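Complex shown without one protein chain; remaining protein chains in place.
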Amino acid sequence: MTERVVLAYSGGLDTSVAIGWIAEETGAEVVAVAIDCGQGGEDLEVVRQRALDCGAVEAVVADARDEFASQYCVPALRANALYQDRYPLVSALSRPLIVKHLADAARYHNATMVAHGCTGKGNDQVRFEAGLAALFPELKVLAPVRDSGMTRDKAIAFAEEKGLPIDVTKKSPYSIDQNLWGRAVETGFLEDIWNGPIEDVYAYTDNPAEPREADELVITFQSGVPTAVDGKELTPLQVIEELNRRAGAQGVGRIDMVEDRLVGIKSREVYEAPGAVALIAAHQELENVTVERELARFKRGVDQRWGELVYDGLWFSPLKKALDAFIAEANQNVSGDIRMVLHGGRAVVTGRRSEASLYDYELATYDTGDKYDQSLARGFIDVWSMPAKIASLRDQKLAQ
Amino acid sequence: MTERVVLAYSGGLDTSVAIGWIAEETGAEVVAVAIDCGQGGEDLEVVRQRALDCGAVEAVVADARDEFASQYCVPALRANALYQDRYPLVSALSRPLIVKHLADAARYHNATMVAHGCTGKGNDQVRFEAGLAALFPELKVLAPVRDSGMTRDKAIAFAEEKGLPIDVTKKSPYSIDQNLWGRAVETGFLEDIWNGPIEDVYAYTDNPAEPREADELVITFQSGVPTAVDGKELTPLQVIEELNRRAGAQGVGRIDMVEDRLVGIKSREVYEAPGAVALIAAHQELENVTVERELARFKRGVDQRWGELVYDGLWFSPLKKALDAFIAEANQNVSGDIRMVLHGGRAVVTGRRSEASLYDYELATYDTGDKYDQSLARGFIDVWSMPAKIASLRDQKLAQ
Amino acid sequence: MTERVVLAYSGGLDTSVAIGWIAEETGAEVVAVAIDCGQGGEDLEVVRQRALDCGAVEAVVADARDEFASQYCVPALRANALYQDRYPLVSALSRPLIVKHLADAARYHNATMVAHGCTGKGNDQVRFEAGLAALFPELKVLAPVRDSGMTRDKAIAFAEEKGLPIDVTKKSPYSIDQNLWGRAVETGFLEDIWNGPIEDVYAYTDNPAEPREADELVITFQSGVPTAVDGKELTPLQVIEELNRRAGAQGVGRIDMVEDRLVGIKSREVYEAPGAVALIAAHQELENVTVERELARFKRGVDQRWGELVYDGLWFSPLKKALDAFIAEANQNVSGDIRMVLHGGRAVVTGRRSEASLYDYELATYDTGDKYDQSLARGFIDVWSMPAKIASLRDQKLAQ
Partner (left out) sequence: MTERVVLAYSGGLDTSVAIGWIAEETGAEVVAVAIDCGQGGEDLEVVRQRALDCGAVEAVVADARDEFASQYCVPALRANALYQDRYPLVSALSRPLIVKHLADAARYHNATMVAHGCTGKGNDQVRFEAGLAALFPELKVLAPVRDSGMTRDKAIAFAEEKGLPIDVTKKSPYSIDQNLWGRAVETGFLEDIWNGPIEDVYAYTDNPAEPREADELVITFQSGVPTAVDGKELTPLQVIEELNRRAGAQGVGRIDMVEDRLVGIKSREVYEAPGAVALIAAHQELENVTVERELARFKRGVDQRWGELVYDGLWFSPLKKALDAFIAEANQNVSGDIRMVLHGGRAVVTGRRSEASLYDYELATYDTGDKYDQSLARGFIDVWSMPAKIASLRDQKLAQ
């Protein structure tokens, strides 16, 4: 029986060519798998047909947007996941989802190999292969772009030679990855890190500098999961779409940074993530209201490690599971409403209310009604500062 | 010989009354100490005279703005210090500076006591007393507002009874603390955390929503210290003042948050810190360019702990000194230029250049000239993902 | 109706006197509550009768040894809890258990107050009161030794005056707290930290220096919980008792250290915890075999924070719950057998076997059968060392 390869298929030039390239190289049949993570663009059926036209024996397409929203974006939101305090892990979140579908398809179609179109200097190759190593370690991985010389020029030549139904002439200057949670753009002129991005780079966000009316909204969370906007109950997918639309229209969520790749180099990245940035700002402030201080302090370190792990391709890892258990417990009471103004590139929280609030007006107020017992302070301060005080006395003694 | 009290004097009602209050309560002479940390307002000489007019035997005033900028704000900048990822430690930074001057004055004037005007439910009492415990532990601390019933009403009555030269009628609805690094505002209606701040609350920043031209500038750093703006060499004080002016004019640096106080409660705080917010954004991005990945990852935890310690009043503590040693080493190469656009409440980095850059165009580029050896990836990925892969195989075996 | 006080009753002089002392001071009725955490000593019924004889209106005694073992000692074991890498949290574990019983008794007996016999400079007062603040914050706390001058001399005088059935003459030089998990000893001559402990200090352990035969045993764990010794299924309580006996007979688990108290001072402590020390050593090594590397590295920080929190009296806190969730997930596969030799004060692991082992002979061996692909190494190393290498090149360039 002929061996089978499951290919992560995007519909673009590289992976369309890879169908035939891999078939020629391995003699195997290629099963193309295309996943909708909210990247928009072509109809899935069109993509499916193109895969078949390019020589795939099977082409599987799946609308995984709800799964992506609830199983990948929401956990990132509960972890306030911002790699290097900035990047909401757009591509890093979709890769494990795609890997899961690839592994499922490989089992269903009895594949012995899996293929992806990543290069050898990015993070996504690690996310694909580390994910597959965890979910289906027996699969052999093929990476024609990285390992068997499928450069862009050779891909175009291959497509022309085979008459593949792909327009090889429309060469975008941008390398783009996008999904429900955001959009990543790389391009030649941004590789000079002194150059600023131009407006043409952006697609999810309008120019924040243009004058427009502000937009105010109320986001409701239940245990850290967004469940409604302006009082209307929505699925996580719907919340993120709504926020992408409204925050995007206000220019919220543009990010321009130098980033530490797992593969050892620094790269310059431009992102847009209007919904993600607005939701994380709202969620952080609701945590400020509902999470106890020591838990909140420790959670910052947990959140950071969660983001690093996911960025580093270790979504399916034991540490990730244990951090998830911590975060789920920490988010149990992160319920309530956040009022937010979106305007001019800013997503600003202006109000919060929660049944689970730990803010106590009567303890906090300086007005009448104050029930904080100020006589406690002196004892607290003396004990609190005692270790540093004793150390200071020691230092003064030794300095004499 | 009559005992002496050194009083942290602001020139306002509470501490002006405290001069006489403490004198009556203790029989001691009061030495008033007023420190200019860039809070603006009255001339120091006016403040000095008022202290004398209110009964102080001595009144010491000091322009400590340069010291504050270079010894307190710059270390905070090198630590990217944002308590709860938001608050740049405005008041928390000035208190140890004031404490240092109080301790110096106490030694010079042979004081046995020191006094401050803090209440018993804020952080500042801790910062004063923990700092004094470290620098001059023998001093007895007096806190008339907290410990001897000097309420606002009693203070007004005292001032009127004694004919003190203070206008007790101008009652601001706002409780304000401000200095070079920023401004903190508390007020009754903001104690309802569902209420948003009104424009009247702000003084350091213009309304970000108003249309205006963007402002672009270049900030130069040497080892994490800002040394020039737009190519003009400046002292740290001058840099911060320039940034306060220009970022403030663009509405940058407004913060509205629920915060975890050291004294055990959550409070609602509104801050403005235009210069601090813009400088930290610039410094963080220059770190992205010049600090190696593993150092950058660990430094986030160090920075967080630094911010907590300073917020918690432990500026003069052994851990603070050791964190400073780490941060100084980590900032050694944080040198170069950051170009930044200030506009509409946003401070956005658009370019970076540095002799100490770790960004390597030839490793990062996808264009011709790429010198990254992509054949390394497979070995890296296999070893990198091996522990999680072995664990996954174990889990699958046990699940059967 | 007369108010009621629930008193944490030990049966000793201080708390026996406290019954009458509190009754006189407050006019309330005293309900004595004595909990068996495995401290040994008198029969609970004797203790109960003494409380009644000393004037308690009710006396509640409870054998909580099973609860203590499974709900307090086992979580500490799964966290490898060693405060300052040494102290297995003996007293710190029993206090929240006692607090829970006090709160239950207070609800049952409609008490409005609760009392303990702690002094004002130890950790236990914090553990009692912080625990009660979480479980029953409405209760008023009485601490006669700390707050109302019930010194030892006054307690003896009170006992004699009232004819209480306590032998006030047997004055031990040692202040002791002991339970199932270990034993803490303080005494005057050990307050000179240059003095070493004498053999007389110890009760749970024989002298490790005396010659005797070694004892070998096999401990079985299921998900981090000890379930059998030498193949015989036991409850956690039985495992700990067995280990206390056998490890104690070999002099295992003596600890002598200077410790950082929560109340701001350093103190000198001597502990014995034969079962705890042996079990933690066994559990740690089983984690080495069954827990993936990155999870194991992060768990060390979690374990440390868990130990600090419990030491610091915050057993009933949100962070503790979230850390527990992490630890439970991390221990899911910590199952298998550990063979251990107990001898001469040492508890040494000599063998481990587990269905959930991540140790793979075929990957680890240098003999025939090696299936590790050594060709992966070069790619791994080059990528792994790339960030530090680029930084080094930068440093060399700048140093020229």
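Letters A, B and C mark the chains as written, and numbering starts fresh at 1 in each.
We adopt the following convention: a residue touches a chain if its C-beta (ideal position, glycine included) is under 8 Å from a C-beta of that chain, and two chains touch if they have at least 3 such contacts.
Being a predicted model, the structure only gives us computed values, none of them experimental.
> Among C:Ala64, C:Met150 or C:Ala391, which residue is in contact with the omitted chain in the full complex?
Result: among the candidates, C:Ala391 touches the missing chain.
> Can you work out which residue in B:Ala62, B:Ile156, B:Leu295 or B:Leu393 touches the chain that's missing from view?
B:Leu295
> Looking at the whole complex, which of A:Thr151, A:Asn207 or A:Ser375 touches the chain that is not displayed?
Among A:Thr151, A:Asn207 or A:Ser375, only A:Ser375 touches the chain that is not shown.
> So which of C:Asp104, C:Glu186 or C:Asp206 would be touching the chain we can't see?
C:Glu186
> Tell me, which residues in chain C touch the chain that this view leaves out?
Touch set of chain C with respect to the missing chain: 84-85, 119-121, 125-126, 129-130, 133-135, 137, 143, 146-147, 175, 186, 188, 191-197, 208-209, 211, 214, 254, 256-260, 262-263, 265-268, 284-285, 288-289, 293, 296-297, 300-301, 304, 308, 312-314, 316-318, 339, 341, 343-346, 348-353, 357-361, 363-367, 370, 372, 374-378, 380-382, 384-389, 391-393.
> What chain A residues would touch the chain not displayed?
292-294, 333, 355-358, 360, 363, 373, 375-380, 382-384, 387-388, 390-391, 394-395, 398
> In the complete complex, which positions of chain B touch the hidden chain?
Residue positions of chain B that touch the missing chain: 260, 263-265, 291-292, 294-295, 298-299, 301, 305, 309, 314, 317-319, 321-326, 328-330, 382-387, 390.
The criterion applied here is as follows: only the chains that are shown with their structure count from here on.
> What whole-number Å value describes the gap between the mean CA coordinates of chain A and chain C?
Centre separation, chain A to chain C: 41 Å.
> Approximately how many whole Å separate the CA-defined centres of chain A and chain B?
32
> Got the chain B residues that touch at least 2 other chains?
Those would be 293, 357-358, 360, 363, 375-378, 380, 382, 384, 387-388, 391.
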